[in-house]
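A quick write-up on the structure given underneath.
Only one protein chain is missing from this complex, and each of the others stays in its spot.
Chain nomenclature is as follows: A and B, assigned in order of appearance, with residue numbering initiated at 1 for each chain independently.
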Amino acid sequence: MGSIKLISSLLFLLFMRITITTTASHHHHSKKNIQAAAAARRKPCKTLVFYFHDIIYNGKNSHNATSAIVAAPAWGNKIILAGQSHFGDVVVFDDPITLNNNLHSTPVGRAQGFYLYDKKEIFTSWLGFSFVFNSTKHKGSINFAGADPLMNKTRDISVIGGTGDFFMARGIATLMTDAFEGEVYFRLRVDIKLYECWY
Amino acid sequence: MGSIKLISSLLFLLFMRITITTTASHHHHSKKNIQAAAAARRKPCKTLVFYFHDIIYNGKNSHNATSAIVAAPAWGNKIILAGQSHFGDVVVFDDPITLNNNLHSTPVGRAQGFYLYDKKEIFTSWLGFSFVFNSTKHKGSINFAGADPLMNKTRDISVIGGTGDFFMARGIATLMTDAFEGEVYFRLRVDIKLYECWY
Partner (left out) sequence: MGSIKLISSLLFLLFMRITITTTASHHHHSKKNIQAAAAARRKPCKTLVFYFHDIIYNGKNSHNATSAIVAAPAWGNKIILAGQSHFGDVVVFDDPITLNNNLHSTPVGRAQGFYLYDKKEIFTSWLGFSFVFNSTKHKGSINFAGADPLMNKTRDISVIGGTGDFFMARGIATLMTDAFEGEVYFRLRVDIKLYECWY
């Protein structure tokens, strides 16, 4: 029965080892480590590409304007974007979202919220807005916030949350200015990369 | 001693398997998978229900107004909400939070921040605000952002963070218009469902 004893010992040792490993694993599996692993791969769990189109109210285009200046610094007004790189102008918008760069293609949702210009020397803005969907394809909203140094070819802002199909989403949205006409129309391409998906 | 050899082999194989399993588990335990599991259950780790009360300044009610129009489009002003579904009006608020729908019950905190109206055809708004608590029951803040298509019976916005008792909170807040009187008073019911709790 010596072999049984030995086996028991071995099994006991093995079992201890397993227990230890499992415990260690519990400790190792901190959120931070898991995220480090995720970051190492850094593959989005969902990607989406949209365009949105902004037509600023200039006193003459109320029929098709999708946004309006609602606040301006002492040296500004609400019809013309202010001097000094529009510093201090705040714009509220309700812009159509499309799947391609054609303003007249069927909107799949609305981009709603505000942006403000926040640098005197160069055009930069800060955005707080949502993509709001209510179609057969997507229902729910994606919420965004972040700085947009808009003279850069690409700029990253944060996906800070989502609802419905985008419940609890987090990630990054890369903005690209796809068109810019006078100071009335611009079109942004938005590459949404979600890294936290609850669906 | 053949049995010992066999045992050793078996143990070795078993151990290999355990190692493999553990390694696989490391890979499986990506944040995404864990969240998928959480989403499958999708049970909040904390739920809270509050009401808050907004009385907009209209030029005559400074004694009890809790909010004021601070920005408006070219066609608006700061005493009366603008035409076109109040598009472009920005309102700053400091509203009492109560546990029931009675404006005069003891406030348990303050809802502070802003909302703006962002659609011409129908009432929709965008909110950025905090619930600020400093009572024996709750200390800390919950931060919210999101789109509020306020003609819908229920609307979901994001809980984007929290401090104190709500340290690192994330989740969803469901808004319901509980009362709406003239264009001066409204009351929202807020069902907060946190899905990330650090406490």
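Here, a residue touches a chain if its C-beta (ideal position, glycine included) is under 8 Å from a C-beta of that chain, and two chains touch if they have at least 3 such contacts.
The structure displayed is predicted, hence computed values, not measured ones.
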Problem - Sole residue of A:Phe50, A:Phe87 or A:Phe167 that reaches the chain not shown, by the stated touch rule - result: A:Phe87
Handout entry: Contact with the hidden chain (one of A:Leu48, A:Ile79 or A:Ala147)
Key = A:Ala147
Fill in the blank from the handout: Touch rule applied to subunit A and the missing chain gives residues 3-4, 7-8, 11, 14-15, 18, 22, 25-26, 29-32, 34-36, 38-39, 42, 70-74, 76, 87-90, 116-120, 124, 126, 128, 145-147, 149, 156-160, 170-172, 195-196
Exercise for the section: Pick out the residues on subunit B that sit against the missing chain. Expected result: 3, 6-7, 10-11, 14, 17-18, 21-22, 25, 28-29, 31, 34-35, 37-38, 41, 45, 57, 59, 68-71, 77-79, 90, 92-94, 110, 112-114, 128-130, 132, 140-141, 143, 145, 160-164, 167-168, 196-199
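By definition in this document, only the chains that are shown with their structure count from here on.
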Completion exercise
Chain-centre distance (mean CA atoms) for subunit A and subunit B, in whole Å, is 17
